[in-house]
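Here the complex is missing a single protein chain, while all its other protein chains stay put.
For chain A:
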Amino acid sequence: MTYEPVIGLEIHLQVKTKTKMFSRVRADYFNHEPNTFVDPVTLGLPGALPVPNRLAVRKCIRLALTLDCSINMHSKFDRKNYFYPDLPKGYQISQYDLPIGYEGFMEVDVDGDDRRIRIRRIHLEEDTGKSMHDGDLTLLDFNKAGVPLIEVVTEPDFVSVDEVLQFAKRLRQTVRYLDISDADMEKGQMRFELNMSLREAGSDGLPDYKVEVKNIGSISVLEKVIAFETKRQAAILAGGKTPLQETRGLRDMTGETVAQRLKEDADDYRYFPEPDIPPLQFDEHYIEEIRSELTELPQHKKSRYFNDFGIEPDTAEVIIASRKRAEWFEQAVTGVSEKKTAKEIAKWMIGDLFGLMKADRIGLSQVKVAPEQLRSLVVMLQSGRLSGTLAKQVLERMYREGGTAEEIVEREGLEVVSDESALESVVDAVIAANPKVVADAAKNPNAVKFLLGQVMRETKGSADPKSVDRILQKRLS
C-alpha cells in the first residue's frame, strides 16, 4: 500500500520588537551574556506585573490580516500553567480561546495550481528561558524569557513534504517582507512543531492517530523529520499496527525522532484569563490603519511582474527573494511601459549587477548604482547608443564610482559611433596598415572580420559594428 502524509504545522516566530512582550527590557538577547537582559518582570519576581507591548500586538494583527484571518476584536491573554525550570512564573502568558486572528489561509503551488492551506489561529505569547546542561548542573539563562512570539497554527491540510516546505518558505518570506520577524533560524527566530500521520494515498479523512514532533529549528531539519517519520510510520502501518499517539523529540539534526511522552500524559494547563492584563479591545479604525500599512506580498509581486512586464517566474523569484531587491527593481522599472525594457532591466540587475555584488560580497543597500541609472543604461542600450560591451563598461564604472550613466558615457566617450564619415578615416587607416590582409580579403571571409575587429579596437568598442561593416564592404569591393 502507498501512503500519503497528513500534516499540520505550528510555527513560532520571534516578533521583531525593541523590548520584550511584557516588559521594557531589550528583546535582542541573542549572543549576550546570560541573565543580563532581565528585570523583575522577566524573572517573575514577586510583585512584578506584565504590561503588553503595543508593537507586538500590532505586528501580530498585521500577520493575521496578511494571512486573511478574521480578527477577534475582543481578545485577551490567558495563563498557561505548568512547571518547568526555565519558566520563571510557573505559567506562560499566552492566548487560549480568543486568539488575535483565526480562520485564514495561505496558498502553496501544486503542479501550477494554487492550493489553500488553512490557518486555524494566530496568537501572541511570551518565550521561555533557556536551560543549559553542564555536566550534572542545569544552568538557566532568562535572556530569552519574555521575548514576544507569534504562534501560527495550520489545519492538517498538507499532504506532501513539498507543500510543507513551500509554506514554511513563503511564511518566512512574508514575515520578513512585513517586518514582523527576521525569522532567522540560526537565532531560533522561527521554529516548528509538526503534527503528522499517514493515510492511504488518495483517501480522505484524518487517521485515528497523530504524532507530534516538537522543537524543529529549521526548514531543512523539518524536511528530514517528515522523511524519517514517513518511513517510520509506514513501517508500523505495513505491519498492521497503528503508530502510538505521542510526542516525539529530535535526536539530532538528522531528522531522526525519539519518543518523549504519550498523549495520555499530556499536561492539564489550567488556562484562565490573565488577570494582570485588561482584555484587548480593537476598533475598526485601528484594524483599518494596520491594513493600510500592509505591503504587497512576494507571491503577488511575482504574478504582477509576469503580467505587467513579462518577467519569467524564475527571474522574478530572484528579484522577490527580499523586499529590498523587489523595491530596487520596482524603482528601476518606474515609468517603463515596454515589457522588453523591463525584462532587460531585470536581466541586467540579476545578471551583471548581482555578479559584481557577489564578487564583492555586498548587498543592494551598499551598491552605488541607483535603480534609475540601470534604467537609463538599458534605454541607451536598446536605442543603440551603447553596445552590449559598452553597457557593461558603463555599468562597472557606475558600480565602482557612482554617478549617472549619461555622465559616464559623455566623460569617457563610450558612446557608439555610427557617424560613418567619422568612421571612414579609421577604416582607411586600418586598411592602410594591413595590406596583406586586404589582399587576402577576396578569398578569406575571416579577413573582413579581422579588419572589423581592428576598427573596433581602435575605437575602443565605441564604433557601431554595422556601420563599420558597411564601410569595409564598400572599400574592399
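Annotations for the structure displayed:
Note that in this section a residue touches a chain if its C-beta (ideal position, glycine included) is under 8 Å from a C-beta of that chain, and two chains touch if they have at least 3 such contacts; residues count from 1.
FYI, contacts and distances are computed from a predicted model.
You can't see one chain of this complex, but its UniProt record names it "Glutamyl-tRNA(Gln) amidotransferase subunit A", from the set "Glutamyl-tRNA(Gln) amidotransferase subunit A", "ATP-binding cassette domain-containing protein", "ABC transporter permease subunit" or "Exodeoxyribonuclease 7 large subunit". One of A:Pro275, A:Gly335, A:Gly388 or A:Pro435 touches the chain omitted from the figure, and that residue is A:Pro275.
For the chain missing from the display, the contacting residue among A:His12, A:Arg79 or A:Lys343 is A:Arg79, taking the whole complex into account.
Touching the missing chain, out of A:Tyr91, A:Tyr177 or A:Tyr305, is residue A:Tyr91.
Interface residues of chain A facing the missing partner chain: 40, 43-52, 79, 81, 83, 85, 88-91, 136, 138, 140, 268, 270-272, 275-278.
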